[in-house]
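A quick write-up on the structure given underneath.
Note that one protein chain is taken out, while the other chains of the complex remain in position.
When the chains are written out, they are named A and B in that same order, and each has its own residue count from 1.
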Amino acid sequence: MGGKSKARFKLSLIALLALSFTLSGCGGNNKTNSESKGNTATATAAANSDSSKVEPFDISVFIGQAGQQPTPDNKIYKKIKDELGATFNYEYLAGDLNQKLGVMIAGQDYPDVMTGNTKLTAAGAYIPLEDLIEQHAPNLKAHYADYWNMMKDPNDGHIYILPNYGVYNGKVNSTYYSGPAFWIQKAILKEFGYPKVKTLDEYFDLIAKYKEKYPTIDGSPTIGFEILNNDWRNWGLFNAPQHLIGHPNDGGVVVKDGVAEIFADKDYAKQYYQKLNEANELGLIDKETFVQNYDQYMAKLSSGTVLGMFDQHWNFGAAEDSLKTQKKDERTYVGLPLVFDTNTKDYYRDLPVLNLNNGFGISVNAKDPVKIIKLLDALMAEDWQKTLAWGIQGEDYEVNEKGRFIRTQEQRDNAVDSTWILANKAKTIVDFAPKLEGSYSDGNSTGADSQIEEYQAGLKPYDKEILDAYGFNSYVDFFSEPPANPVYYPAWSIDLVEGSEAKVVNTKLNDLSTKFLPKAILAEPAEFDSAWSEYVAQIGKVNVKAYEDKINEQIKWRIDKWSK
Amino acid sequence: MGTEQVSPQKTAGIVMKKRIGSNGIEPVLFNTFNTIFMIILVTVTLYPFLNTIAVSLNAGNDTIRGGIYLWPRQWTMQNYKAVFASGTIYDAFWISVARTVISTLLNIFLTTMLAYTLSRKEYVFRKSITVIFVLTMYFSAGLIPGYFLIKQLHLLNTFWVYVIPSMLSAFNMIVIRTYIGTLPESLIESAKIDGAGDFKIFMRIIFPLCKPVLATIALFVAVGAWNSWFDAFLYTSSKQELSTLQYELMKLLSSTMNSNSNPNVAAGIGMKENSALSLVTPISIRAAVTIVASVPILCVYPFLQKYFVVGLNVGSVKE
Partner (left out) sequence: MDETLARKKVVRHPKKPKKQPITWSIIKSQNQLIWMSVPLLFYIILFAYVPVWGWTMAFQNYRPGRPFSEQKWVGFDQFKFLLTDDNFLRVLRNTLAMGLINMILGFVTAIVLALLLNEIRKVFWKRTVQTISYLPHFLSWIIVTGIVATSLSINDGIINIVLMKLHLIREPILWLSEGKYFWGIVGASHVWKEVGWNTIIYLAAIASIDPALYEAAEIDGANRYKKMAFVTLPGIKATIVILLIMSVGHVLEAGFEVQYLLGNGLVVDWSETIDIFVLKYGIAQGNYSLATAGGIFKTVVSITLLLLANWTAKRLGEERLL
């Protein structure tokens, strides 16, 4: 892989650019068409609004993720149909997304609306939305005003996708941390008098002490630490080093002063893996850890015998639910933002970032884009947002004398019953359409989960005890208040571009880490250094520069375009 | 063709009821060994299925702990309720039945007909047609060209896309041809002397004689048609009323997996709601889905099985 492939890479970039120009040209044509159509549509709509008749119409939607068809008599969709005229025909993905997209793109068979995907963008499957929003969607325009530049496609500067998450309004209530951390069983904190755990060394000391004191839990051997690296769930092994030096989650790179470099082969990475090597020598790491699949990992966590691991919270939520049902609340976990030394400030928790990758986009095949954008705009109105997020007042939630939204236990149970959801919630719209996040103008949270009353109603006595001991309101308080995100942030959302060398290199780096890190961690301590050098040597053979260059190019672009 | 083996005069693989030579302890030993072996085999192969049933009847929230073997720990019908909750699988079931029946009948007829012609040594195109068919087993043009073909034939979003592209299989054809090769040539020769044409010979003589192998092929085709979801995924996914049972179950399973572990969905603030779905977890839904999907086809099995396990009694084959 020398200069030649790089030249080819450049060539394909040029080709891509050329393509995107042609496409934007086409988009332009479409736009003018739709504009003229749009004008007439507005006119008719205006004329119709007097008679307050809504014209029924269908929208076909492709969702690039699995999902379930709502029931035909779903109450929210019925309301949408009655009041706004729209019927949604969903097609959910089941099977491999890449295969499905391959044939969709090849055949140019697109429905009206599709969730965002870089392959579709690259193929010119979406129409630009800037003018549509300007002219027909005041709510959306206001909603995205602060994020406008960030929504633009890095390749041609058009907006194709309406981000579904990461646009915040009003006060953001956060009661639940779903991101990465070193997790530790609550029982350990209690056992040792609620210590403040800051560093990696303190963390492993606690685990070692606890394991020594309790070699078994409920009759099964105690497991000190788990590292999950199964298929695409690889962050348990890969991601910790960047956080330990006080860096937020940037995926495979660390960005210093606007310049990104991979960290897999750096000294601080070595420091971490050497620590794991030592922990393994002490018998703290599960022998099976690199062999297990996700189900086995979850089984161990739900048995309550695992003292700690590095993971993202959402990845093991089901295990915690199981522990709670087993009444083993003390075996659920607290996330700790560990660093190498106490001088480093932790930066695990970040401010929410714009999700550019899977909101709705309108396809080039859509017959009437204006109608679609108007519909999405209408759904952005606060009343509709409340209906979508909370449901119907008196049925799905109540309002107390202070004007706060609350739910009865029955309503809470309904909200988590998948069968009930199919008939009573427009889940797909809630998940993928543009939405208010944070709080409404009346101060209520935009979702039951972040409503503080709802959170406290669900808090167990055991959790109250721990939070009181630390003087915290919720477990989120274990993490430092995040600073404003760097302009470029996060690097993990950078599109490496299909078929580029950067993408190939990324895959190769992952392969190498998957293969060599377990070897190094399991090696005899005396042999750790040689195992590590072998790993570093292998990385040296890969064209890391192509990968870093691509990311840096995009970071520069973002700093350029996104700075206000 | 059929050069080596001893061709049977009659195609009657009836079970031999006679006890074989009472020469001492050997038969007893053999039978004991054989029975023990079969018991082990049955245990080992029955286990995964029983385990799947047990998991499907166990609370998802509990299954996640592992350790479910042959008996559920916390009985529940929750998983099956979740499978049957969406009304779509009932229509999909009938689509699946229709495609399976039509595919099987068409396949059996066409494949056997072709196999018969290619078993005729005097047929001038025998070799070339055989080669052309056999090679199809070893290449595939790929997803995208295949999709273009289906699109150009206007088969997208039609029922026939389930049937037409898979009406014939080279593998099955070869299996049947090999079988026909073991039938006595004299049967065909005498029919020819009586003035029967090839089509008549095929319909009257070959077809009925092929029952054991046709039962096998019917099983292969039926199971294949019943289990396939890829064509629904590629070609009819935007038309709900054409969805098949397997595809509906596949969708259900993927959505359960998705809602349990989706970084994008979970990235929203305060995302606790999703995890509550873990009343039904992917492991338990997968188990229930497997049982629901395989029971109908397993019910068909005994009817086909008798032809190849017990052997058939065609009576007088020789005219």
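Heads up, the rule we're going with is that a contact is a pair of C-beta atoms (placed from the backbone, for glycine too) under 8 Å apart; a residue touches a chain by one contact, two chains touch by 3 or more.
Since we're looking at a predicted model, the values are computed, not measured.
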{"item": "Touching residue (missing chain; options B:80, B:202 or B:247)", "value": "B:202"}
{"item": "Full-complex contact with the absent chain, from A:230, A:326 or A:493", "value": "A:230"}
{"item": "Sole contact to the chain not displayed, among A:64, A:102, A:308 or A:359", "value": "A:102"}
{"item": "Residues belonging to chain B that touch the chain removed from view", "value": "1-18, 20-21, 23, 26-27, 30-31, 34, 37-38, 41-42, 44-49, 51-52, 66-67, 110, 113-114, 116-118, 120-125, 127, 129-146, 148-149, 165, 167-168, 170-171, 174-175, 178-179, 181-182, 185, 197-199, 202, 212-213, 215-216, 219, 223, 227, 283, 286-287, 290, 293-294, 297-298, 301-302, 305-312"}
{"item": "Absent chain, residues of chain A that touch it", "value": "8, 11-12, 15, 19, 96, 98-99, 101-102, 105-106, 108, 119, 122-125, 220-221, 229-231, 287-288, 290-293, 295-296, 498-499, 503-504, 507, 511, 514-515, 517-519, 522, 541"}
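The criterion applied here is as follows: only the chains that are shown with their structure count from here on.
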{"item": "Length of the line joining the C-alpha centres of chain A and chain B, rounded to whole Å", "value": "40"}
{"item": "Complex contact set, residues of chain B against chain A", "value": "61-62, 64-67, 81-82, 85-88, 143-144, 147-148, 151, 156, 229-230, 233-234, 237-238, 240, 247, 250-255, 257-281, 283"}
{"item": "Chain A residues within the chain B interface of the complex", "value": "60, 62, 65-69, 71-72, 89, 91-95, 99-100, 102-103, 106-107, 109, 111, 165, 172-176, 178, 295-296, 298-299, 302-303, 312, 314-315, 317-322, 325-326, 352, 355, 357-358, 415-419, 422, 431, 437, 445, 447-450, 455, 458"}
